[in-house]
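The complex appears here minus one protein chain, its other protein chains still in place.
Right, chain A next:
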Amino acid sequence: MKKEEVQEIFLKIMKEEEDVSAGVAAIRTLLLVIENYKVTTVRELDLNLQLAVEAMKHCDQPVTAISSGCELFMRFITFAKLDVKSFEECEQIMLQRGHIFLNELLEARGKVAKQAMAFIRDGCKILTHSLSRVVLQAMSEAAKTNKRFKVYVTMSCPDNSGELMHKQLVAAGIDATLILDSSVGYIMEQVDIVMVGAEGVTESGGIINKIGTYTIGMAALELKKPVYVLTESFKFSRIYPLNQKDLPNEFKYLSSVLKSGKDLSKQHPLVDYTPPAYITLLFTDLGILTPSAVSDELIKLYL
């Protein structure tokens, strides 16, 4: 198995299907790896998967979601390989369960959107940051039920992903306004709630998300606006950062930047860490959780 082949599969999924999140794409790639590269022992399979995970982390894509998705998948593999005798049998069960697992993940976004529906009230103003597919879906579904609300979307430098979010919101018939990242403080007094997605959720219940989320969280707390995070549970990951510096470099910078050997302090980080104190509730496919419930879920899984 070659690194480039895995990267190719992964990037193909990412490119062809705009609607799929990096975590799901990573898990699908891993399933394809099990399917396509025939091995004869569990050890070999494990090595193969580890190699694939490494390969995907060096794809010049945001790594946070990939890493938590893969971690969950590896955990899943560990559970699966315990309960059968022959390897062929084991592989079959892995694939079969893997597809159930994947389906559950694909359903997750709809479940999250449903949870958040009740919180989007008629006539409210919402501030959102960057592009989040699950926030987009929740808002589109709320709009379909004839709720009228206004959305402010930050431009979200450096990749201006907010522009795409804005375009899609307008296409869904929602009254959306694109604002500058620097006008978050200005707009905060007008909004009723803040709704953001997440690239990863840490064990403390904080989130890792597009740079600027922490700033929004601080401004929202200062003006006592609730901050709701919409996220699928496969983004829960077992890291416990205490500050921005604790975030692994591979989360903060693209792999091409890391490889180039440039002085990182001169580079723009892509994500920041928002501590749980700034988050009111997390809407996940496991239900509506308070930040402290995240560690509970993770402990149940990894104990």
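Keep in mind that, in the parts below, a residue touches a chain if its C-beta (ideal position, glycine included) is under 8 Å from a C-beta of that chain, and two chains touch if they have at least 3 such contacts; residues count from 1.
One rule holds in what follows: contacts and distances are computed from a predicted model.
*Asks:* Which one, "Clathrin adaptor mu subunit", "C-C motif chemokine 19a.2 precursor", "Translation initiation factor eIF2B subunit beta" or "SKP1-like protein", is the UniProt name for the chain you do not see?
*Replies:* The record names the chain that does not appear here as "Translation initiation factor eIF2B subunit beta".
*Asks:* Thinking of the whole complex, not just what is shown, which of A:Y152, A:Y214 or A:F236 touches the missing chain?
*Replies:* A:F236
*Asks:* Looking at the full complex, which residue from A:K15, A:K38 or A:K300 touches the chain that isn't shown here?
*Replies:* Result: among the candidates, A:K300 touches the missing chain.
*Asks:* Sort through A:L31, A:L51, A:V170 or A:I288 and give me the one touching the missing partner chain.
*Replies:* A:I288
*Asks:* List every residue of chain A that touches the chain not included in the displayed model.
*Replies:* These residues touch the chain not displayed: 72, 75-76, 79, 97-98, 100-101, 104-105, 118-119, 121, 233-234, 236, 280-281, 285-293, 296-298, 300-301.
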